[in-house]
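Of the protein chains in this complex, one is absent; all others appear in place.
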Amino acid sequence: MVDWQIDLIKVIFIWVWALLIAVVMTWVERRASAMMQDRLGPNRAGPFGLLQPLADGIKLFTKEDIIPEKARKILFVLGPPLFALPAFSAYAVVPFGDKIVLGGKEIILQVSDVNIGFLYVLALGAIGVYGMVIGGWASNSKYSILGGLRATAQLISYEVPMGLALLTIVLLYGTFSLREMVLLQQGTFLGFLPNWGIFKQPLGFIIFLVAAYAEANRVPFDLPECESELVTGYHTEYGSMRLGLYLFGEYVNLGTLAAITVCLFFGGWSLPYVDMSKFLGPVSYGIASFMVFFLKQAFFLFLFVWVRWTVPRFRYDQLMGLGWKALIPLGLVNLFVTALLVQLTI
Amino acid sequence: MSLKERIKECLEEDLLELTEFRGDLCVEVPKNRVLEVMSKLKKEAGFDFLSDVFGVDNLDLYAAKAKKAKKKTGEEEEEEPKKKEPPPPRFEVMYLLLSLSTNERLQVKVRVPEDDMDVPSVTGIWRSATWPEREAFDMFGFRFKGHPNLRRLLMWDEFEDHPLRKDYPLEGKGEERHLNYDTV
Amino acid sequence: MAREIETVCITTGPAEVGDYVTLNIGPIHPAMHGTLRVITKTDGETIISAEPEIGYLHRGVEKLGENLTYKQFLPLTDRLNYCSAICNNVAYELAVEKALGIEVPEKAQLIRTIMMELARIADHEVLVGILGVDLGALTPFFYLIIQREEIYEIFEWHHGARLTNSMGTIGGVEADLPDRFHQKWPKMRDTIRKANDETDRLLTHNRIWMDRTIGVNAFCADDALNWGFTGPMLRACGVKRDLRKDEPYLMYDQFDFEVPTGKHGDVFDRYMIRMLEMEESIKIIDQAYAMYQKLPEDAPLMKKVPKIIKPPEGQIYHAIESPNGELGFFIKSDGTDKPYRIKIRPPCYMVYQAFGELVQGEMISDLIACLSSINVIAGELDR
Partner (left out) sequence: MNFQAIQGEGWLLTKAEQLINWGRSRSPWPFPYGTACCGIELMCALASGYDMARFGAERVAFTPRQCDVLIEAGTITKKMVPVLKRIYAQMAEPKWVIAVGACACTGGVFRTYSTQQGIGSVIPVDIYIPGCPPRPEGILYALLKLIDKIEADHPLYKQRQKVVEALEAGK
């Protein structure tokens, strides 16, 4: 196989994977929330209601497509794809496994190992905001615009602590490439802990996780589409498949964030204390590393759902206060201390 | 001192009538003295809580009474139509007062004739009269003088009648609210 | 923390300066419980003025009452506060009984008490659940709803309806406590406590919950009395007033229970008072049930009342402590079989008229929290 064919296969694989995660997450969220609330959840479409997302998709596709008369039509149409696409694209730099040997060729399980992969992820995360703001503004509805405004303020202010938390990681590993970071997390730390980012940067991890929840618009930070206040926020006026794209993009986004959390803080595809490559064949090692990565990612996806159905949501000013008054100073202190430690140990 | 005596002492000449039924005291006061009476009751008699304000339409009550009287007296009345007294005021406004310290309740009644629907508003004494007075305006048509915002409360703004009046039919006169995108 | 609120009339509002956005919330809005509508002027997220508009569920109950006989009006009282219909039924029955000048037998009083307190628990459970939903915590709602279903089961055994109970009649109650109640209650007491405990653990000490509720919409006692607040809303402001204690009806003067009061009148206090009141209600039911068990089994349930009820001419007002506050019925009788005028004094009506002042200067999220914590039931608000 030539290189471009391999790349194509990897791209298709990652698209299907992202889509599958989004679809399954829709189902998991509904069923898991139902289980937490002493209910059953959707169980009529297919076995255990597994086909529920498909039914929703078919329904949304065949629904009448309404563009409100007074909406900005071009922007209204542009909003949902702008929201969903960056989330998909961010998957490109996620190393979802170590490597696999096929036909004597060593293939890295990552679409492209960009050496600034890290910045790429941050940049795409920021672009996703436009989808919400444009959608909110173009709808010409007061609830939508309030949702859009909340989204902007929230996402921009949580980019900063997220960036600070990530900077400490960069300082620690001395690289911008996600793959190299994962490789640096093999082995043990202090002799008994896995050499994972979370043990070296516990504070950074907490800041990153909180910021990730805010980036993903999940409770307790789901202010842009907070149901009881703004009806459904920025996508109040959206119906049919455009709404589907927004809902879908949200789950893809969750998948990306979970994957990046795993890469940065939980050793990516590597298992602690065990080196899988020693006793597994080249092909099975590739698959196993992917499975390990996927399981770790699944845990974080479930964490998103778990938190979503447990806590109440913040108020707008409290959210801002948490971002600017707690997370950013903490992030700065953390960055400073890390820089000092890195300087001293080198 | 019993409540009755206290009320009598407090209201003096403003007390037109004092009735008691099953332990509920009801005093009638003149319409133009409502504000003074209420402040007196609040400050001197200790009725510091306004439970409710509403109207009563006595149209049917008077009609039934006249019918009864007619039955009793037979044809006598027809012979002397000139002697008819001017009809009693049609409406009443009721105020339900409560004393938080002694837990006593008092009903204050004001008679309002149909041709003069102006009643002084007590919103200056109790803010709690704001919506009840608006509702009384909506349902009976009392004009509360001094009310900050006397608009219809329960019915829509374009509605013309006052539904709780006795001469308004139960099923209405077929009013409908029409679609108006500016005011919905 | 009770702050002084300047006396700006809500309806005239502040002068029209600046660029404010008029945001219409309701009547169909997730937090508006179906039929409420608030027109707000906002500056960003801050509310400059809010004016509630009601009447979207005005069904003409009072006019209808003038055209129905005393017994026929009873089912209509269910549809006032449909979250705790039994309290409305009993309030109306007590008012008519007062007009008739009769007192119902002890057993009937105890059954009424038990049912009313169960209804109070059901009502408070809905309120706490909905408050959670409106603040983003959905899960406690489901835990509480399950308990409410259990309470509904008891109602169903006793008088055959879940929601619109029409319990009892003028002069007593029609049926004894169902047999299954005796087995059910001891178990249910624990499950109610467990659900409350779970809710308590999920919400009360949750940092976000505390941030969202403590100090929000604080209201001082003087203002509250001036606006005509009653019930939990008034008690949250620190006024210890409960008609069950102050003007005892039925046999409430014989029970031993506490009246929980708050301090600041904020959303958190209102929430806590409801949580504590549920516990007090359980206590009352236990005592009433103990007294009930001491009575002979063939004790009368009904006072003899004529088939057609014709109270003598006169007017009475009788109020009880419903879950929302003082629920009063004013009945003017002209000696016929139909009430000449019925006026219902709904508790949330008086609270909701102060809504503009309650939320002025707060944020949109607080408006939602405030509305949920008042527990406005459109049925009794608009009648």
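Per-chain residue numbering starts at 1, and chain names A, B and C are given in the order in which the chains are listed.
Convention: a contact is a pair of C-beta atoms (placed from the backbone, for glycine too) under 8 Å apart; a residue touches a chain by one contact, two chains touch by 3 or more.
Remember, it's a predicted structure, so these values are computed and weren't measured experimentally.
Visitor: Who does the absent chain touch among those shown?
Guide: Answer for the hidden chain's contacts among shown chains: A, B, C.
Visitor: Which is it among A:6, A:243 or A:303 that touches the chain not included here?
Guide: Of the listed residues, the one touching the omitted chain is A:243.
Visitor: From the list C:38, C:76 or C:154, which touches the chain that is not on show?
Guide: Of all options in C:38, C:76 or C:154, contact with the hidden chain holds for C:76.
Visitor: Over the whole complex, note the residues of subunit B touching the chain we left out.
Guide: Counting only subunit B, the missing chain is touched by 154-156, 163, 168-173, 175-181, 184.
Visitor: Provide the residue numbers of subunit A that touch the chain removed from this figure.
Guide: 30, 34, 37-45, 49, 51-52, 54-59, 61-66, 227, 231-232, 236-240, 243
Visitor: Where does subunit C touch the missing chain, residue by residue?
Guide: Residues of subunit C in contact with the hidden chain: 27-30, 33-35, 55-61, 63-64, 75-76, 78-79, 82-83, 126, 141-142, 145-146, 148-149, 162-164, 378-379, 382.
Keep this in mind: only the chains that are shown with their structure count from here on.
Visitor: Going by the contact definition up top, give me the pair of chains with the most C-beta pairs touching.
Guide: B-C
Visitor: Suppose each chain is reduced to the average of its Cα coordinates; what separation in Å results between subunit A and subunit C?
Guide: Distance between chain centres, rounded to whole Å: 45 Å.
Visitor: Measure off the straight-line distance from the CA centroid of subunit B to the CA centroid of subunit C, and report it in whole Å.
Guide: About 27 Å, centre to centre.
Visitor: Using the touch definition from the top, which residues of subunit A touch two or more other chains?
Guide: Within subunit A, no residue contacts more than one other chain.
Visitor: Quick check: in the complex, which residue numbers of subunit A touch subunit C?
Guide: 33, 36-39, 142, 146, 219-220, 222, 226-229, 231, 309-318
Visitor: Using the touch definition from the top, list the residues of subunit B that touch subunit C in their complex.
Guide: Counting only subunit B, the residues touching subunit C are 19, 21-22, 24, 26, 48-52, 54, 56-57, 60-61, 64, 94, 96, 100, 103, 105, 107, 126-128, 130-132, 148-149, 152-156, 163-164, 168, 170.
Visitor: Could you please specify the touching residues of subunit C with respect to subunit B in the complex?
Guide: 9, 11-12, 54-55, 58, 60, 62-64, 67, 98-99, 101, 223, 225-228, 241, 246-247, 314-317, 319, 326, 328, 330, 332, 334, 340-341, 343, 345, 349-350, 352-354, 382-383
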